[in-house]
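All protein chains of the complex are present and in place, except for one that has been dropped.
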Amino acid sequence: MPLSRFVATFFDLDVATAYAPQIFLGLVTTIAIGVAIVITGLTVGLALAVVRALRIRSVNIVLIQIVDILRALPPLVIILIIYFGLPNVGIVIPSAVVLWMSLSAVLAAFAEEVYWAGITSIPIGQWMAARSTGLTFLQTLREVILPQALRLAIPPLTNRTISITKNTALGSAIGVNEILGQSISAEAFSANATPLTMAAVLYVLLFIPLVIASRSLERRYGVRRR
Amino acid sequence: METLIQEFFNVSIMVRVAPLILSGLVETLLLCLILIPIGLIGGLGAMLLATRENRFVRGAALASIDFFRAFPPLVLLIFIYSGLPFAGLHIPAIFAICVAFLLNSSSYYGEIYRAGVLSVSRGQIDAGRSTGLTATQTFVYITLPQGVRNVMPELLSNTVELVKLTTLASVISAPELLHSADLARSLTYNSSPLVLAAIIYLVLLWPVVRIIRRLENKLGPQAGL
Partner (left out) sequence: MLTVETKARGSFILEARGVRKSFSGHEVLRGIDLLVTPGEMVFLIGPSGSGKSTLLRCCNRLEEPSGGSIVVDGVDLLSPKTDINKMRRKIGMVFQAFNLYPHLTALGNVALALRKSAGKSRAEAERIALENLSRVGLADKANAHPAELSGGQQQRVAIARAVALEPKIILMDEPTSALDPELVGSVLEAVRDLKQSGMTLVIASHEMRFAREAADRVVFLDQGLVVEQDAPESLFGDPKEERTRRFLRDVRR
């Protein structure tokens, strides 16, 4: 295929400028939802790990099952069930909220596992020392265990966070105005693939810094204990 | 409560759509049978390139791995599937899926293999070479087996992710489980087919998640007091 035609199809500047505002709206939406997912998911995940540390057997059994289910289900399935199912039982939620809820739940589940692995890898001597000086369970957790555990949790957490927030693209399947959704409709209207190129470029620009950051974090904090 | 069951756990609808769902399941399993080996082998290739002595080869490999880790798989899939026809190339959906998934999963598997290979201590390699094994033999018989064993939880975990990723194919209307379920949903105006698909995914993947959990727990739980 002649190069000029290739460029015209994928890199048409006129199409790009015409649809830039629309795509930009998509960018803002993607970033907003992404940030919301990260904040909610990581916070709820930490709360779940703390609850798990309390070692209340009945609560933990339920917690672990829910976490496993969220880890096993494809996010798109969760999104579709909530998006199509809830209106039929009378609960109407905007699609962006559905996207945020679903992906936050998934991130919380994976994050809980990472936090828990961090907490349990702290030697029991740290618990013994802190408790033997009269610190309560929660004080020990907050002052001694979590500071150390969170440091261990950073590399795997960044990885998981990146792969789950990339799923914001799934919002296009339920009509969220994020980058992919906007670019697909722009592509349809313009009969040109340039919006798709723009979407791809934007995503890569968004996430490459995160991927590189996670690589350097891994190098700094990663302790391979084998 | 009644409406919740009607909407999400409607057994009569589930029974009615079962054949459609099951054919979708077969498609998904076939997809996995193709995609998992492709990913595992592609990842091996990516890792080999990323651990070369040559700085340029290594650098290019790492850059590509990072590039495709940053590229959302759905966007990649749609880019290949929708974009290429514009270039005059008309490819079947399955081909687009294979290419997109190859690029994506090779990066992730490659990264995992690489971590595994790097985790094998230098002493092992020294021992192998000192007994007369060539570099390749040392790699194949000493480094690789230990490296893979060290990252087994991550490998399994990523394979689970790959299976979950097949649901993306539903977005481009390729035959697979979620697509059939969504079709059934639109035909019955009811979410139970989706829940049925969810249950099937759970049956497939929940046991694997638990195995991963057990493998990760080998280091032992210690919190408490």
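Should a chain be cited, it is by its letter among A and B, assigned in written order, with residues numbered from 1 in that chain.
Definition applied: contacts are C-beta pairs under 8 Å (C-beta built on N, C-alpha and C of every residue); 3 or more make two chains touch, one makes a residue touch a chain.
If you're wondering where the values come from, they're calculated on a predicted model, not measured in any experiment.
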item	value
Contact set of the excluded chain (shown chains only)	A
Given A:L54, A:A129 or A:A188, the one touching the chain that is not displayed	A:A129
Residues of chain A in contact with the chain not shown	123, 125-126, 128-136, 139, 143-144, 147-148, 151
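In this text, only the chains that are shown with their structure count from here on.
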item	value
Distance between chain centroids, defined by C-alpha means - chain A, chain B (Å)	17
Chain A to chain B touching residues, read off their complex	1, 5-6, 9-10, 53, 55, 68-69, 71-78, 80-81, 84-85, 88-90, 113, 117, 119-124, 127-128, 131, 137, 140, 145, 162-163, 166-170, 172-173, 179-180, 184, 187, 192-193, 196-197, 199-200, 203-204, 206-208, 210-212, 215, 224-226
Contact set on chain B toward chain A in their complex	3-4, 7-8, 66-67, 69-76, 78-79, 82-83, 86-88, 115, 118-119, 150, 160-161, 163-168, 170-171, 178, 182, 185, 189-191, 194-195, 197-198, 201-202, 205-206, 208-210, 213, 216, 219-225
